[in-house]
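One chain of protein is taken out of this complex; the other chains stay put.
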Amino acid sequence: MTLATRNAAFGYLLMAPSVLFFVILIAYPLGQTLVISLYHMSTLTRTGEFIGAANYTALLQSGEFWNAFGNTLIWTVGCLALQLGLGVAFALILHGKLFLRPIARALVLFPYLLSTVVAVLVWQWLFNDLYGYLNYLAEEYGVVDGPINWLGQSPNAMISVIVVAAWKQFPFVTIAVLARLQGIPKALYDAAKIDGANAWSRFWDITVPQLKPVLAMVIILRTIWDFKEFDLIFMMTGGGPRSSTETLPLLVYKEVFPKLSMGSGAAIAMIMLAIMLVFFWIYAGQYDREESARTR
Amino acid sequence: MTGARMLRLGGRICRDVLVWAAIGLISFPLVWMVLTSLKPRIETNGYPPSFLPSSLTLVHYYDLLFRTGFGQLFVNSLFVSLTSTLVAVLFGIAGAYGLVRFRFAARGLMARLVLFAYLLPAVVLLVPLYVIVASIGLNGSLWGLVITDTTFALPFALWLLRAFVAALPPDIEAAAAIDGAGRFAILFEIVIPQALPGILATAVFTFIMAYNEYLYALVFINADQSMTLPPGVLRLVKESYDIDWNLMMAAAVVITMPILLLFALVQRHFGQGLGAGSVKG
Amino acid sequence: MTTMTMNRRSLLVGATAMGSLAMPGVLRAQSRAMVFWTTQRAPEQTAVYNEIFAGFAKDNPGVTVSVQAFQEEELLPKLAATLAGGTPPDLISHMPPEFVMQLNAQGLLQPVDDIIKTVGEQDFYPNSLELLHDDKGGYYPGLAIVNSTTTGPLWYRKDLVGADGPAAFTTWESMLATAKRTNRRGVFGTIYPFGKTSMGDKLLLQTIWRSGGFVLNPDGSVGFNSPATVAAFEFIRELLQYSPAGSANYAYTETVNGFVEGRAASAPYSGRVLINVQSQNPKLADEISVVPFPMGPNGRDVFVGDFQSLVIPKAAKDHDLSKKLALSLLQKDNYIKFLHTTPSHNLPNLKSIATSAEFNANPIITRYQKEVAVMVTATAKGRSLLKESSAHPTNVKAGVILGSRVMVEALQDVVIGGLTPQAAAARGADRIAALLKA
Partner (left out) sequence: MAAISLDHIRKSYGAHVIVDNLCIDVQAGEFLTLLGPSGCGKSTILRMIAGLDSPSAGGILFDGRRMNDVLPADRNIAMVFQSYALYPHMTVRQNLEYPLRKRRVPAQQRAAMVDNVAGILQIGPLLDRRSSQLSGGQQQRVALGRAMIRSPDVFLFDEPLSNLDATLRAHMRAEIIQLHQRLGKTMVYVTHDQIEAMTMSTRIAVLEGGKLLQLGPPAEVYARPATRFVASFVGTPRMNFLPGALVPGGFRADGLALEIAVAHAADAVRVTAGVRPQDLLLAKDGLPARVTLVERTGQETLVTTSAGAQTLVLRLDESCKLRIGDEIAIGVRPGKLHLFDEASGERLGNDDCHP
């Protein structure tokens, strides 16, 4: 065996456990999802008949699917916008001088690491209609007459869930942007100052362009993650009231379990996968561009 | 002090106060969580609710730890997250090293697949995983959960570690090869010691990810005695025909403890870890 | 660098320790352990189950029984998971009858006729037997172990409503007036939960019945979009002005909690209110009473019954053992012991027990005799979506209709979605028709 083949063989050997795992628990299940999506199958008995694309055509004609699709869109865009705004703002704040900055950083970043279940518990507590502090404050300071129905009304519920998600996830944006901000050479700002640029134009002409690549990555990544979010919405509202916060991941769950319709659940999962692939393709492209820009 | 300097200082103080107010707003839910967990129940459910507790009590923590199944949930969660983290990091180090340093057919494709698996929504795998786990008889068992959690923990760890290994200077491994180290010796004596901070950060993030996992535990675990915290706590505190918010907040605080500890441990590598895996590459 | 190593080592050590801790659990699974499922999960109930099963284990050496408790909503998904894994529970208690017939239609249940015969068929309340009979197969796939209703009784605060309580809730009109009168900041006039849970569905179903409507007509056609449903929607919409803001997410716990904490002047719930009030808010213990949930002008005097049932999955490993276990639950002293964990919440489905001195000897049942009587009466008028009237054939899709929550979603359409009651009823009817067809 040549050295090159031996090296390659060792590479394969190192990859083998992971690859084996991927094949058995990711690739094979993906194939299975595709197959199941072509069957009319009950979750209880796991038997059913082959019906081709009927699950898909039924979905595309169902109001439930399009409702969930629309909700997913609103959810993803809403989360993204709020996270981006908060995230970038706090990155800029935490980059500058600040009293007790290390503590401020830790406090701001912490929600990101919190268990979703903790975030849900705390916010449900805040939102609670009978004992919640938010309603108490709102009533006390005369903002509203009666308690606000944070989670039991649309569009309140969607807004509330988005707020919680943004609260929990924005530190990711902050971390990413902060890391980039710290990487901008100070000389650039010095040069701009000498060239007579004021603070505002230094921000627009140096900071913003420097942040663009990292923002691009963050946007795609957060889009993917928000798009597939299940836990937070499910625990917070279970998709309700009505179906006003029911997104595609929740619909998959609902089809497969409460409705025991495995086939159509799998079909929704496949549609999600297709959408995900588009994001993935964009992300991978952006990633490669970044990679080659960095290594050059 | 000149007027201009005074003005500037005043401006800065104003700014800092505003910024800290914003930070206080962000942290308010957490403060409220801790406060509630220490309040007597009567202050929580009364009207109007009190902000600062008039008397502090640890009774909710006592109830949580000694009068509910919380302890079992906690142990289960630690077991599942530690085991899947261990598997993910071990496989991940080997895989990341192989992926970064060795040239073999389909290497690029494999890197893509790792990224893909990393971004894959859990619900897409839910249906078949559910059949697979059930068919090998691990339904309802913590080991089954270890397997399903590894479906996201491994790609995540691999992706993160890939960045850490790629950041190591390859010359050092070349030097070791020339100095007489075999392939495994290079991995264990040269690569792993150097990547240790990265490995530790990865392990912590993987742990937190597994520790927070909800969907698979919800679907795959039946018995309370083998539940993990996220779904278990909701069942524990919300379904016994009595919503005890103080107990819930105590649970929230206790759930957060291990994360807090780990966070303190790797705070230095925090940005690096998250950034490396996802944004910076 | 040194601290790093330390940490890694301690992590590894920790992980190994955890691994060895959990191992025995996996190994134990191979011994002869029975698994019992229930939806009753209050700590005192679990304790009594464990006590009963400890006795069972003594009588059957080598057998252990472990109790696993779920929400009603979780039962079918969890059952599906264990069926897929070939490890179904040996006995399930407190399964809603609609799910029983749904599972039975898929051939997943074992007949329990033996058990019914052993106990004595005439001892069961006839409406529960009628409900759970597979007419085609000529057998019983399950038996109702309790016979109660969560939505039939309407609790109220004597101190707020006034001592003439019953008169304040005779009709929808009077209920609305009372709710309005008692509603103030911090205390709501009533609680009408309509979250997407079984309680939301049950209460709505009951309101439709008590408005005179049906979900399905006796001939099998969809009757959901009848004027009776529209009237029910209008009534509920009125009533919700006096119900907490979050009612659209309310189910069992929120409802009982809200009432017992003193945040509402009235609320529908089962006898559990009596238990919770003792432990959580004893001040209220003498201030509460109960009436049957009021009826609309053209209503039928029926309630939604909780005929929570015992079933044996066909895939269970040892049917005889499962039957034995079921019988041990129905054994007089065990049965009463269990019922007394939540006195008046779960009412007996055996006449001999209901009338027995032992059952009635409970302090709460004695103390609240009048209230218990109201609940027993309501229970006797209990029906299920399975058979909305005796003229109806068994509707095996009842479980699917409940599981999909289309009914309560129709109500949410009206209250939250802003649809007219007519439009919401029509949409709900269409969705029910689609479920029947699928």
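A, B and C label the chains in the order they appear, each numbered from 1.
Please note the rule applied: a residue touches a chain if its C-beta (ideal position, glycine included) is under 8 Å from a C-beta of that chain, and two chains touch if they have at least 3 such contacts.
The model shown is predicted, which means the values in this text are computed figures rather than measured ones.
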Partners of the unshown chain among those that are drawn: A, B
Contact partner of the left-out chain, one of B:Val59, B:Val75 or B:Ala181: B:Ala181
Contact set of chain A toward the excluded chain (per top definition): 1-4, 6-7
Hidden partner chain, residues of chain B it touches: 169, 171-172, 174-182, 185, 190, 193-194, 196
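Convention: only the chains that are shown with their structure count from here on.
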Chain pair with more C-beta contacts, B-C versus A-B: A-B
Centroid distance [mean C-alpha coordinates] between chain C and chain B, Å: 37
Distance between chain centroids, defined by C-alpha means - chain A, chain B (Å): 16
Residues of chain C engaged with two or more neighbouring chains: 77, 84, 261
Residue numbers of chain B (touch at least two other chains): 45, 47, 130-131, 219
Chain B - residues contacting chain A, complex: 12, 16, 19-20, 22-23, 26-27, 29-30, 32-33, 36, 44-45, 47-49, 51, 90-92, 94-95, 97-99, 101-105, 107, 110, 112-117, 119-132, 147-148, 150-151, 154-155, 158, 183, 187, 208, 211-212, 214-215, 219, 229-231, 233-234, 237, 245, 248-249, 251-252, 255-256, 259, 263, 267, 270-272, 274-275, 278-281
Sites on chain A touched by chain C in the complex: 42-46, 128-130, 135, 139, 146-154, 237-244, 257-261
Chain A-facing residues of chain C, complex: 73, 76-77, 79-80, 83-84, 103, 106, 108, 185, 195-196, 244-249, 258, 261, 263, 400, 403-405, 409, 412-413, 416-417, 438
